[in-house]
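Shown here: the complex without one of its protein chains, the others still in place.
Just so it is clear, A, B and C label the chains in written order, and each chain counts residues from 1 on its own.
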Amino acid sequence: MKPRLNFEWLHGCSGCEIALLNSGELLFSLFQLVDIVHFPLLMDHKYIADPGEEGDLSLPEADIGLVTGGVGLASHLKILTAMRRQCRVLIAVGTCAGHGGIPAMRNQWTAGQTMETVFSTATTDTAPVPDGVPALLDRVSSIDEQVRVDVCLPGCPPRPEMIIAVLEALIQREEQRLPHKSVCETCPTVRTGKGQATIHRGTVRAAYTPGEPLDRMRCLLEQGLLCMGPVTAGGCGGRDVPLCLRSRVSCRGCYGPVRKYGNQLLDMMNALASNGIDYRTIIDRTSLLRFSGAHGRLRPKGERK
Amino acid sequence: MKRAITIEPITRIEGHARIRIDLDESGRVSDARVEITALRGFEQFVIGRPAEEIPRIVTRICGICPWMHHLAAVKAIDGCFGVSPPPAGNLLRELAQVLAHIHDKILHFFFLAAPDFVLGPESDYSVRNVMGLVRSEPELAARVVRMRQLALAMLERFAGKAIHPVAGVVGGFARPMDAGEQRDLLADGQVLLDFACQSLAFAKERIFSRFVEEMLSLGSVTTGFLGTVDAQGSLRLYDGLLRLMDPGGGLVEFPVEEYDQFLAEHVEPWSYAKMVYARSWGEGISLDSSQPRGIYRANTLARINVCDHIATPRAQEELEAFRELFGRPAQGTLLYHWARLIELVYACERTLELLADERIVEPLVHHVVEPGAGRGIGHVEAPRGTLLHEYATDGNGCITRANLIVGTTHNVAPMQLCVRQAADRLIGNGAADEEILNRIEMAVRAYDP
Amino acid sequence: MIGHNGSVDMTASEPVGAVMVIGGGISGMRAALDLADSGYYVYLVEKTGAIGGAMPQYNKVFPTNDCSMCIIAPKLVECGRHANIRILTLGSVLDIAGRPGDFVVRVRQKPRYVDTEKCIACGQCSAHCPQSVDDPFSGHIAGRKAIYIKYPQAVPFKYQIDAEACLYLSQEGKCGVCAEICPPEAIRFDDRALEEEIRVGAVVMALGFQTFNPAVIKAWGYGVYPNVITSLQFERYLAPDGPTSGVLHRPSDGKPVRRIAFLQCIGSRDKHHCGNEYCSSVCCMYAIKEAVMVKEANPELEVTIFYTDIRTHGKEFDRYFERARSETGIRFVRSRIHGVEPRGTRGDLRLHYISVQGRQVEEIVDLVVLSVGLETADDMVSLADRIGIQMTPDRFAAISAFMPVHTSREGIFTCGAFNGPRDIPQSVIGGSAAAASVAVLLSGARHSLTRTASFPLEQDVRLREPRIGVFICHCGTNIAGVVDIEEVAAYAATLANVVSVERNLFTCAQDTQDIMGQQIRDRELNRIVVAACTPRTHEPLFRATLRSAGINEYLLEMANIRNQNAWVHGFDQQTATAKAKDLIRMAVAKVSGLRALHPLRIPITPSALVIGGGVAGMTAALNLALQGFDVHLVEKTGQLGGNALHLFQTWSGEHVPRYLDGLRSEVVNHPRIAVFYHSTVVEVAGHVGNFTTTLRGDSGRRKTVRHGVVLITTGAKRYIPEEFEYGKIPKVVASIEFDKLHMHNEARVARGTSFVFIQCVGSRNQERPYCSKSCCTHSIQSAIKLKKEAPSRRIYILYREIRTYGQRERLYNKARELGIVFINYELHGPPKLSRERDGVLVEVWDHVLHRPLQIQADVVILASATLASPDASDLANLFKLPLNADGFFQEAHAKLRPVEFHVDGVFVAGLAHYPKPLEESISQALAAAGKAGCLLARKEIALEAYVAQVDPGRCDGCGLCIEVCPYRAITLVEYEDEKGVVLKSVVIDQVLCKGCGICQGTCPKQGVDVAGFTCAQIEAQVDAALDDTVAEGT
Partner (left out) sequence: MNWDAKIIAFCCNWCSYAAADLAGISRLQYSGSIRIIRVLCSGMVHPQQVLHALDKGAAGVMLIGCHLGECHYLKGNEVALARAEVIVDTLEDLGYASERFELTWVSSAEPERLVKAFHHMIARLADLDRGSPVFTAGGAGRLINET
């Protein structure tokens, strides 16, 4: 019998799911590999056991649970707890599930501040903020802050072949081989170790000769562009060129830190300062944590502990 | 006995939502609504960020249509910094957008919506899905998957990252397209166009003909429509004038900069999603299904309704045939699917047009940008409706204020009406089986929310 | 016969492979270390209880402002630990018999009254000793006990009893408290003096100096007015570890000091008061340094230095002086003060002097610092006399400029301030030079008496679970008196992987080492934690124990529960006990993750490349050849000799051309030396031990040589003046041109009656803010010769500062006695020259008579500057060496590594390093050859064990660490993975890496870290420090 799979999404954007749906033949191999028993994007299994009735959240038992997105609402916690309970192995899929992702940027404000701002834009009618909805949690957390997670597979979105590979390894009981190097690993740009003394504003574009391959272009960081490659987990381009670099645009860190407890902001600032680069030219340093603001890394501005 | 039925989650849509139907003692529907149960707060957390970073952040509003947010934001920040891209930059952006549309439409129609039609709304939930489709229509499924992959590959070919893109940059596009790419993409575009036409033919023959009744009745309401057209009144996705049609068919056009005079957002305590309504009609908003006010719809059917014609031949041909059958405006909710396939044809034709424009391979793809204070509004027609991003920046070029009106929100209010209409029609005596509930969901699914 | 570098015909018998170094100061230590490192057994005889000499007394050293203690401490420890150095403290040499290669030295060691085998330096004795006396180490400004250590970092780190002060020893049995409380029972009141006869092949005399005692001249008021102190006392006041913890106050009343006057030349350049005619060479710099230090700490202070000439002739010294003068607000007054008087009764002092404008000025100050000079102590003079070596009239060892470390007695060498007053780098150079000269004499006996240890095969612990043994030291009562050892031991036994816990009275005791070895074998321990004192002193001991027990010596971690726990929480047993547990838990956590380390050993190609065939290059080449190594000597011209080809005599009057001829023929004829004329270095590969260098000859022909070391002796060039009408008026000549005219008695000179020397031409200006060092002496020598030839000649020397440092001062005195006129143009600007009839008119302001002066000169001689060689930068690039701002090669450390570079295996000597007279070039060349010889003699080098390593699973070649490496040890490489994808990674050159870990601190992914101090190991310590559940046993 094929292993059963639950696939849930929480505080994310569905990019992870779409990446999987985009994967062509790989999608079929997923269908071959497992029996999907719960997957709100693709199938109509509901939380409520008895259709149409109020009741406890019910999820089927499964061998493997995939969760995308972090935890941002009270309802997410409920779903996540049920997933953990019902799934033998729980996999955090995507950067949001693993590190909070973009939604965790809101951790720099309280839930109240966020509600206030969102419901008072110029075109919004004056009205009390919604209260008949699952409550916004004060902080967006990664799922491993809330429940035990067996495998963490980052990416924004993750590469589908990695998802499949993780599942295959799991089913075959092999050791997980996740990428553990940074974006630079497969970046072909020319590095010399010598860079600019300052970091340019994000509006400055890479210098290169159009038509020349990437391996003739100078490393973007060495060009003085803020490229988060060195502090960001690699794998976005598979074994090939990192995706942003294909557009000659620098990495912004969407796979999260290279090491689980790495800190993309601190690691980057440190690497720059150690090389004598003036990191203070960088505006809004905290946006370097835009993909990994969970685990208490981003906190409301002005909070000091 | 009063009773409430909750459908949670609404499945085969993107995002978190639930349907709540209240029944009175007699088992009649007393209220029905779609509750959007997620909020991430982008308008809050983009504050203070360097504006040029915004296009790389707001993509995460939606993993299905990141390109739309990317481009709306990049256009808005162009406005903040007072730049406009060189011709190649604009062409490449639009090419990316139409390819993303193609990709999205195939996904929605075949993966999310089609199971209801191909396998039937009454079929068991465990087979009424794409996996079921793969089993019952393996060749079609394989072709669909290949075509989506092709559209994706085309996008990646010149724009790198396809989901959560990075190639749109303030002032233009990140890298030029070379002649080799142009040649290859033209060939691929042709394949897509063929597929689009075949898809529409397949749908007309296999689906729409079987569901004519549902197409006109399920969740059917009468509303206004919002879309984008060019000066000639032709359908536009990337840019143009906004055109608002009132329920009676009256048209008003306005530039996007004036959107706040025409549109406003309404808040209900049971939904995180705000409901956009037509402020310019001066009647406020009412969700009362017997006497709705201020409500219009966006997305495919809306665009098909508001435009006078489509500037590409095959889509125009299909538009004419569609209007022949359903008139203008067409109000049937499930007609959104039909309109979606007409747009798919248009998007494929537009792809070929853009690639045929020799300026698309010019090496100058972006202009130099100086960050500074300003205000900018960017808009594109996203698959799910008209998408608006507005930002203001300070002297340092950092965001001070943001207002986002996302495609789906235009349709949140009409969805309420549709669900109520469907519930009223389908639930009698409090009896609601799985098929009935799925049919109610189908009314939501048509909007591809 | 003795050759130029002292090679002795030793056919008679094999020489003895041991050397005695007399004097444990920096020069003697350097000589001892170099000799011990190059294969000789060394007896280091020190007259006090601890080695170190004068350096430990200093607060900072010029011009680097390094903490003196910090830089010398590692050398002290190195001497103390060296297997082939035996330190004889409290020792004095009675006499020396025998002949070169085979001497018998009689040494007497005074009793210490403390058993050094047993003393653990816990200091309880000193704490309880009732008897305090003035501490000479502090210049008598503080006290010490009768039982004491000389200073806290003393080597050997053992207490000693001052017999005169001790109540027990001086008043028969009156006290004895130390013996009662000494935990290891180390007090030996019955200790007696020992006499020993020691057989050595050579002797190095590094007898050092004493500072002049200003009390002998009443005018200074030293010893009378408490606020008159010596510079050495001042040094102790400034030292953070000094008696006032670096806080300066008036000795008379403890009030803050507001005004300080430094008086220079106290006991120097003072024939009349004390007979010390020479210049002490170092006082100007140390006074400026002290002034800068005190001014930095107390910016409101007014500091004035009263000087005769500012003699800042060393490398970077003039810059230091200029900064002090222009940036720190220190006032410099050119005036000799002749006495200090009290003013009032509150301790204020009054000074009188005559300003440069000729006015009488009076100043009131709080504190007068006497910049006392250096002199040879009487007992050292009598020792020299007993041994039979000649001394100069200034009471320094008599040496030839050509053989600057040879005494008049064969086989006995000399270095340091005993050779004449000199600063630390000169003393260090002397030490290495003496060692190099000894190595020639004793090359046949190398390694004949040195010891090497052998160890059992090491067990492989890679695949074994950690089995940790914890040894907890009571250190007598030092730890056990504060920490509840029993509780701590019980706790340690509960920690993860700990299989045995032992408590020892003294873990460092020899019997404990045996127990430790036994435990390692019996209980199959593979990792050891020693909870005791500090790894800085005791790690080597325990490492040796691990090695002899067959486990890798790096599988050891020490928990410092004495120095950093029991001793600093002496009044809080609870805290100390709790912290001891934490420290042990941290050590256990770290040791669990340690891996065996095996420092790379690389064989050495036993030959040298010497670049530059001047005197420095030839001297070094010949020394190395005589030591038995092959030498490739590269000379870019067709002739050996370099700048010395233009010299005629040394400052002491020795004939240079004759010396040069001899040296050249020895070099050319030596079978081990290959000379490459018309050749330059064009390509370099490899590193210490194994260089491959490509030379290009004049025909363009290339030749590749392999060698283990490189010596850079590329010399310098002379400045061609652009000022003073040079090249326009034929009678204006540069000094080396004048020397030739003078030698050939050319008409201009022979008929000349009026000569003007202009000093500092091209030196000490904005463009070249350095002193060319030898020009003052050179001009004065020429002037004296001119005057002696015809006393009627009028000779003027126009100068800014006269820098006849050291014993050269006699020349200056003689010149003045002969009536040569010295005119200072510092204040009123340089002289103006114009052509007048057949002579030259020189206009200058007479600083003595305060009026303009016109001199009709027959010849004007310009003392032009010495410039860095223009080839230096190419060479620097090839070998990755730094140059200083003036283009001279920048040595590794201005004080203690004056001939080395941070690039191992490359050495520098001569003018390539800095302008200097011949004697100093030769000395430095010998030192460079000595250091090179140390390396070559080893046959292989063991590299640093703590070096950076790349984790191939994590490094992705982002390259962020490349530029941060101070040693350029990191490079980026590409490789293909199994799928043919080209990947990048950094690689660490294990030879260049020094293990600083800056790369580790930079890498965002722990892709590179230093073995023994990895991120994971440090984090394990942090975790264990903060969370007591971390290392819990299962």
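Brief remarks on what is shown
The working rule: contacts are C-beta pairs under 8 Å (C-beta built on N, C-alpha and C of every residue); 3 or more make two chains touch, one makes a residue touch a chain.
It should be emphasised that the depicted structure is a prediction, and the values quoted were computed from it without experimental measurement.
Under the touch definition stated at the start, the shown chains contacted by the missing one in the entire complex are A, C. The omitted chain makes contact with just one of the residues C:N526, C:T680, C:S921 or C:Q1021: C:Q1021.
Remark: the omitted chain is touched by one listed residue; of A:T110, A:Q146, A:Q196 or A:T281 this is A:Q146. Although one chain is not drawn, the whole complex shows that of C:A54, C:A291 or C:V964 it is C:V964 that touches it. Residue C:G997 is the one among C:G101, C:P915 or C:G997 that touches the chain not shown. Contact with the chain that does not appear here is found for just one residue of C:E78, C:D115, C:D241 or C:E458, C:D241. One chain is missing from the display, and on chain C it is touched by residues 64-71, 73-74, 123, 152-153, 239-241, 245-246, 534-537, 560, 562-572, 575-576, 578-579, 582-583, 586, 902, 946, 964, 966-967, 994-998, 1000-1003, 1010, 1013, 1015, 1018-1019, 1021-1023, 1025-1027.
Although one chain is not displayed, chain A still touches it through residues 144-148, 261-263, 265-267, 269-270, 272-274, 276, 279-280, 285-286, 295-300, 303-305.
Rule of thumb we're sticking to: only the chains that are shown with their structure count from here on.
Mean C-alpha position of chain B lies 78 Å from that of chain C.
Chain A and chain C have Cα centroids separated by 57 Å. Measuring from the averaged C-alpha position of chain A to that of chain B gives a distance of 24 Å. Within the complex formed with chain A, the residues of chain C that make contact are 953-964, 970, 972, 977, 979, 981-984, 998, 1001-1007. On the side of chain A, the complex with chain B involves touching residues 9, 11-19, 21-25, 27-28, 31, 36, 39-48, 51-54, 72-73, 75, 101-103, 105-106, 108-109, 113-115, 117-119, 121-125, 127-134, 136, 156-157, 201-203, 205, 210-211, 236, 243-249, 252, 254, 283-284, 287, 290. Of all residues in chain A, only 180-182, 184-186, 188, 191-195, 219, 222, 229-231, 234, 239-240, 258-259, 262, 267-268, 270-271, 274-276 touch chain C in the complex they form.
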